[in-house]
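With one protein chain removed, the remaining protein chains of the complex are shown where they sit.
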Amino acid sequence: MNRLLDVKNLQTHFFTRDGVAKAVDGVSFSLERGQILGLVGESGSGKSVTGFSILGLVDPPGRVTGGQILFDGDDLIAGGEPMLRQLRGKRIAMIFQDPMMTLNPVLRIDTQMIETVRAHDKVSKAEALARCREALVQVGISSPDERLQSYPHQFSGGMRQRVAIAIALLHKPDLIIADEPTTALDVTIQAQILSEVQALCARSGTSLIWITHDLAVVSGLADRLAVMYAGRIIEEGPTAQIIANPRHPYTRGLIDSVPQGKRHGAMLTQIRGMTPSLLNLPDGCKFAPRCPRADAACRVEPSLDPAGADRHVRCHHPHCDADGKALS
Amino acid sequence: MIVYLVRRLGQSLLAVMAMAVLVFLGVYFIGNPVDVLINPEATQADILATTERLGLDKPLYQQFGIFIWNALQGDLGTSFVYGRPALDIILDRLPATMELALVALALSVGIGIPLGVWAGLRPHSIAGRTIMGGSILGFSLPNFWQGMLLILVFAVLLGWLPAGGRGETTEFLGMQVSFLTWDGLTHLILPAINLALFKMSLIIRLARANTREVCLQDYVKFARAKGLSGRRVVLVHVLKNIMIPVVTIIGLELGSMVAFAIVTETVFAWPGMGKLLIDSINLLDRPVIVAYLMLTVLIIVGINLLVDVIYSLLDPRIRLSEMKG
Partner (left out) sequence: MTDIAPPAPPVRIDSPTRRIAKEFLEDPVAVVGLALFILVALIAIAAPWIAPQNPYDLAQLNIMDSALPPGETSFGTDMTYWLGTDQQGRDMLSAIMYGLRISLMVALVSLALAITIGTIVGVSAAYFGGRLDSFIMRIVDLQLSFPAILIALILLALLGRGVDKVILALVIVQWAYYARTVRSSAIVERRKDYIDAARCLALSDRRIMFRHLLPNCVPPLIVVATVQIAQAIALEATLSFLGVGVPITEPSLGLLIANGYDYLLSGSYWISLFPGIALVVTIIAINLVGDRLRDVLNPRLQK
């Protein structure tokens, strides 16, 4: 059986008046069925654009300019819009960041859910409605009939995100791409949604790509992590290993800047500098200007090399060698 | 909702009253009402009779009372030219104007919204730019001049369509209308296009701007991510959102269409109430002018009221907040 998703050397560029912004520049990763991948990075690192590229939803002036996206063996880029339309909502669903913005304000919830069912399955309205009701119950919304008759503005943010998740689940997709779905929510709601999504995916065997800037959120959820910086994956591997033994200085910086609780009063370390502009990237390693370990070798861009079992890192001076031994 | 309606109705009444005061002051205060309202060729006895009937010898506030009282009973004076009640003459002409305005509205909406949405979906395409360029012309060229060009091209040079008049009419719902006969329809096309062009440009610009804005919203992307067809995304998700501002403008503009019909009717010799107004101004038939004004004010205020109600029905957010407030 082939892998569910295989992204190879994906290139998504934005053709702006000020130049070409390579938002995604040679990203490769893969995903097994039922696996949860955390795609981590700062804003502007290209993690959301990667997600949108898979579904073919990059808005102009952006365009997927190269690479392969193999979904269950089919190349989505070659298949183009007709193939993507069959997959969207049906086999690949997406959950967006801001639940206040994802539901159409002038359409009732039932309209927005039923149309999703009927976009792929030619069923009667009543049958579609029954499935919507079921999906709402699944995400923990009580009195679904009443909710279905409402407009989005009558819901709280958490409730709206549940509706969005219910919509994503309507066709029991193979893959859900979740683009920071909890960042706009209160912390308590965040935790609820997180655990529910985890449970739902585990139950149905759905794969999940969880895009986030928050390492703390994803570390408890994802099987694997891919850390992105300036349009590239700079480190990739099993979650537990990366959290315990980050190899790339940037990943290390990300982990160190999460408050740890146990070291009360300790200073938080931070990554100095700012994310570079995609229009004006440095030559060589893109992280070098902010990197404490950078030297002359970093003027040449490192490649994403294997670093231990099942791990890859894009660095000339990783924190650990391939066997996990610490390097100075 | 009822509270909202009542409050809105009150505002409308206030607007009508304010305009009535202005018209009254215009007629009774700026000029000598005897000159304004009494036929210059009237005999001394006529003048006395009218003076008494309108109470022109009474104090101003009483005159205003009489004016309003008469207006409420539909008495807005008697035309000097036709010798009939001014309101009747105008009401005779009302169907022609309404037909013209409604057909023009249908044209401007029916053509303007699709073009505007099209231009909004593909703002940088050649079609999108052409539509915008055309709408700027429709916007900045004076209405009467557009009408003249239409006549010059389609009536004089090409000879395809008649240059003026209403053509053959037929009875429809108790009114004489043109659009049901072939002859009438050919007479209707040019004036309707002329009246529609300005509003069409307005609607195109509005629809385009709103389409562009709505298309950037996450909910449109989400709708696409749900696997909906491009048609459904545009026709349901985008269109329903842009309809709110567009309906508002359409409503407000319908009122101004009745006013703008004055120009179109004059250019195309369309026998509506706008043409009647211009003729009356030239003939100094002031009671007709007053009656026209009061009726038009009533129509415009009434339309604005209607639009607000439709607006609140279209946008669930407004409906809710108004019901609470």
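So that you can tell them apart, the chains are marked A and B in the order they are listed, and the count of residues begins at 1 in each.
Here is the rule we go by: contacts are C-beta pairs under 8 Å (C-beta built on N, C-alpha and C of every residue); 3 or more make two chains touch, one makes a residue touch a chain.
Predicted model only: the values in this text are computed from it and were never measured.
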Of the chains you can see, which ones touch the chain that is left out? B
Touching residue (missing chain; options B:W118, B:F179, B:Y219 or B:F260): B:F260
Hey, which of B:Y4, B:F64, B:Y82 or B:F144 is the one touching the hidden chain? B:F144
Please identify which residue in B:Q63, B:T211, B:T248 or B:T296 touches the non-displayed chain. B:T296
What does the interface between chain B and the hidden chain look like in terms of residue numbers? 15, 18-19, 23, 26-27, 30-31, 36, 136-137, 139-145, 148-149, 151-152, 155-156, 163, 252, 255-256, 259-260, 262-263, 266-267, 277-278, 281-282, 286, 289, 293, 296-297, 300-301, 304
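Note that only the chains that are shown with their structure count from here on.
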Between chain A and chain B, centroid-to-centroid distance (C-alpha), Å: 53
Under the touch definition given earlier, write down the residues of chain A that touch chain B in their complex. 52, 55, 57, 59, 85-90, 93-94, 96-98, 101-107, 111-112, 115-116, 119-120, 151, 153-154, 164, 167
Touch list for chain B against partner chain A, complex: 216-219, 221-229, 232, 236-237, 240-241, 244, 314-317, 320
